[in-house]
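All protein chains but one are shown at their positions in the complex.
We call the chains A and B, going by the order they appear; numbering starts again at 1 in every chain.
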Amino acid sequence: MKAEVSITINGIAYSRTIPIRMLLVDFIRYEAGLTGTHVGCTFEGVCGACTVHLDGDAIKACLMLAVQADGRSVTTVEGLAKGNELHPLQVAFNQHHALQCGFCTSGMLMSSLDLIEKNPELSEETVRHGLVGNICRCAGYANIVDAILDVAQERGS
Amino acid sequence: MSGSNNKLKDKQADGIGARLPRKEDIPILRGEGHYFSDIAVERQLHVMFLRSVHSHARILSIDTSAASQMPGVVAVVTGAMLQDEILALPQASTSAGLPGRLPTFWPLAVDKVKFHGEPVAAVVAETPYLAEDALEGITVEYEPLPYVGDMEAALEPSSPLVHEDWKDNEIFRSNYQALRTADEHAAHIKEARRRIAEAPFVVKQRFRTHRCGVTALEPRGALAVWDNRDGLTIWMTTQRPHAQRACFADVLQLPLSKVRVITPRNQGGGFGMKASVYREPLLVAHLARCLRRPVRWLETREENLMSAGQERDQIHDLELAADAEGNLVALADRIVADAGDACLGGSWAFPIANVGGLRLPNAYEIPFCDIELRVAVTNKAALCGARGLGIYPGRFALERAIDMLSWKIGMEPAEFRRKNFITTFPARLSTGLGYSNGDFLKTFDRLIETVDIAAFRERQKEAWSQGRFLGLGIAVGAEVSGVDSLSYVSMMGTPSYASVEVRVDPEGHVQIFYGDGPSGQGEETTIAQVVAEELGIDSENVSIIVGDTQTSTFAPGTVASRGAAMVLPSVAMACRSLKKKIVRVLAHDVAIAADEDDFIFADGYVMHRGNSNIRLSFAELAFRIVMKPINLPPGDSGGLDERATFESTRGNICFGAHAAFLEVWPETGRVKIERYVTSDDAGVVVNPLIVEGQIQGGVVQGISNFFFEEYVYDNQGQQMTSTLEAYKIATAADVPRIEMYHDAGTPNPTNPLGTRGIGEGCIAPVPGALGNAISDALRPLGIEITDLPVRPPTLFRQIDASRQRKQQAS
Partner (left out) sequence: MYPSEIEGYVAPCTVQEATEAFAKWGEETHYIAGGQSLMQAVKSRMIRPRCLVDLQKIVSIRGLHEDGSGHRIGAMTRYCDIASSRRLGGAFAALVDAASHVGDRQVRHRGTIGGSLCWNYISACMPVSNLAIGSQMSLVSLSGATRELGVDAFLGAPMETSRDEGEILLSIKLPQPAGRAGSAYRKWSLLTDGLPVIGVAAFLVLDETDRCALARIAVTGLESGPTRVPAAERALLGLAGSDRAEIETLLKDSASSLQIHSDEAGDAEYRKVLFRQLSLEVVTMAFDRALGSKK
């Protein structure tokens, strides 16, 4: 029924005894207390608000059990900034007004990070395509796309 | 006093009009937002609801015995248990004043269920996992009743009843008599009918819009704590904490002073979905009081899609008539709207549809209107407010009819619109609705400038000759920008004024207190910009305390584009009073006679225009007045805070004109939007970034509604779209970038800032623009878009059928 796990989140190891059925997103939010990762759907895993990185890959933390992440390394939105220094994506999201309610933003940032890290060349079309796993209900996407392209461009130059 | 040669800018760089990145973003971007689900209190319990599997059924029995024995379960409740403990809704304090019927309901179904997804029982347990386990231990015995699903059939005398204490299923009816007497109205109708009968050009068409809505990404939730001294404290997702408070007080029979409702600092979208008073939080509050432990409910997406945020399903049988010169002469519409079970506090569903009829004539001079609305209750989730409240269907119907009529007359639709816009203000529609000011032509012509219609028609003709189908569709909306109390009291049972308190602390930092429940509108930034503009301080030095009934006076909520229309002007007014006081004290201290016009407030300083030696920092002055209130001018006392209340006059509007260019692929019925342009009258724009954000987002929601989203009920009333896989919301790859202009607006003379609210209405022209563009593309095939949503399979079928008809004819 229960299992011991140790999951490293943003560089800190969290060792806990947890029910096997606990979702990774609940571990992140309630065991590690990192509430930047959000939940927006029931079981379907479509909204993308819970997107985190697992060993460097963007994944949905609601479609995994915490026990499956035992011994692995998770990065959440809280791990993006280095102290007071924001990640360029965070700065660009602010500059471009890429968020309104902000509920999708953590997941959107983590998907964006994956997108720019794995694709040296991005266009409006590839960015839009790269974001299909994240629903934004407020902003209409255009400013999010601009923010990502901005950062991608800076990286390229 | 500082040295001379100080030059102060007259205008604060981060004041009104600045493209200022939002103040509220950084914590959210760092994952440090403060949303409902981030709040937890010690010893909190978790509620989960068992929901009806039937659309309409009698509850024969509910067996909770097994569930009660399950691990971690603290309580299992049913509707029958609640009847003696709390009051049902409706209660007087927050009920609509319109002459409609208000159904009685408890938080959990009593005797029968009225839609698939209605809460039937609730489990309270130590963890949400255990609560969900226990739901499986509850057994409900139902006797299914016939499903009332078709809104027109529901209004037939033979229909089964949704609410059995009613004689039929009609919850509301209106004929928009406005201020006319019965006789005058009869004559008005007769004249409308005569004009339609005699007009050379008439369009008569049925339009249908589908059930869709908003689905904010953050679901609903409530966390209630009971305390014997303070009463109830409830954190919850709501756009209207004060209206919620009144309902909690009514239902739990507590004085208002014993109920505190708090909207968390960050709210994950609302769009009207979080403006109603729902069943679930009422039960959460009751349970916290009974169990003497904090109780928390966090909605699942499935619950949300089944029970909240569903709007827009209406049928319009519309007739629109024009004379030989192309002037609109009369409009008739028989509207039927589906209210679902209408068990929704605060709005009761039918006022939403009523707004649609009231605003139907849109921006046009139509002297005679014969409009009748009938609203039916059915076995569906209650009709619920959604951005573009009530008007998305009517805008679709009328804007489509305008295009159809233009082509009948042989006029370019844009020209036909220009000819028929209301041009003199104040104006009053035949439905009684007034418009105080605006300049529709100016804003519309800005759109037309960017849209070279003649060039497009050439391109279109060329494309048609190659078997390609390009279309251009234009639509407009004269939309709400704040609602006055007179209207709001009758609609929602609450007033609509804004009331803010501005407090300056001894360091010169400004806090604004008010009681709405925002959800990402950027209010902290725009308020800070208004304060910066008025008081000449850095917008960094302004913060807001919002959403808490304990720290604010009554506020109607974050609805109906009230932010720019009412809240910002009231902030400006309070700041102007403070300025007067600051100047009085300063003038007194330096012993000159002066008023506020003699001083510049900028860059954090207050400086005399004629004598730059008289110059003090705002912070110094704040300290002086708040902490050293000695030797003040006669009549003044210490402290620097001010309350202001503002309500815009009746008929405040914003106006938007949209143009969509698209291509239809006849082989598959697929549609691709090539370009989407808007021109809006947003009045004086406080922050262009935010105004554009509202429009970009609103238009994309409208597009998503039009093509993708639909709440589907099968023929037994089973809700088939309770996941985000089934209820399809447009992704980044499914929508275009919106090209926006807001430089051809008109300052709003009815408030001290000249602002207009833009958020609510910017979605409304979308279905007309898209429907017109698709119909325009398909003109050679004679296809008119009359039903929503527009999906490739249906569009293909229409195209195919039309081509076959044409083949047979030739």
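One rule holds for everything that comes next: a residue touches a chain if its C-beta (ideal position, glycine included) is under 8 Å from a C-beta of that chain, and two chains touch if they have at least 3 such contacts.
Because the structure is a prediction, the values reported are computed rather than measured.
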item: Left-out chain, listing which of the shown chains it touches; value: A, B
item: Among B:D63, B:E85, B:E132 or B:D641, residue touching the chain not depicted; value: B:E132
item: Options A:I59, A:V74, A:L89 or A:L122, residue touching the unrepresented chain; value: A:I59
item: Missing-partner contacts on subunit A, residue numbers; value: 1, 3, 19-21, 23, 42-45, 48, 51, 54, 57-60, 62-65, 67-68, 70, 111, 114-115, 129-130, 132-134
item: Contacts of subunit B with the absent chain, listed as residue ranges; value: 128-129, 132-133, 136, 300, 302, 667-669, 707-708, 712, 720, 725, 728, 730-731, 733-734, 791-793, 796-797
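Quick note on the criterion: only the chains that are shown with their structure count from here on.
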item: Whole-Å gap separating subunit A and subunit B, where each centre is the average of the chain's CA atoms; value: 29
item: Interfacial residue positions of subunit B with respect to subunit A in the complex; value: 21-22, 24-26, 28-33, 35, 37-38, 129, 214-219, 266-271, 300-303, 519-522, 689-690, 692-693, 696-701, 722-725, 729, 731-733, 735, 737-738
item: Residue ranges of subunit A touching subunit B (in the complex, touch as defined); value: 19, 21-22, 29, 34-44, 46-47, 49, 76-78, 80-81, 86, 90, 93-95, 97, 99-106, 109, 124, 127-129, 131-145
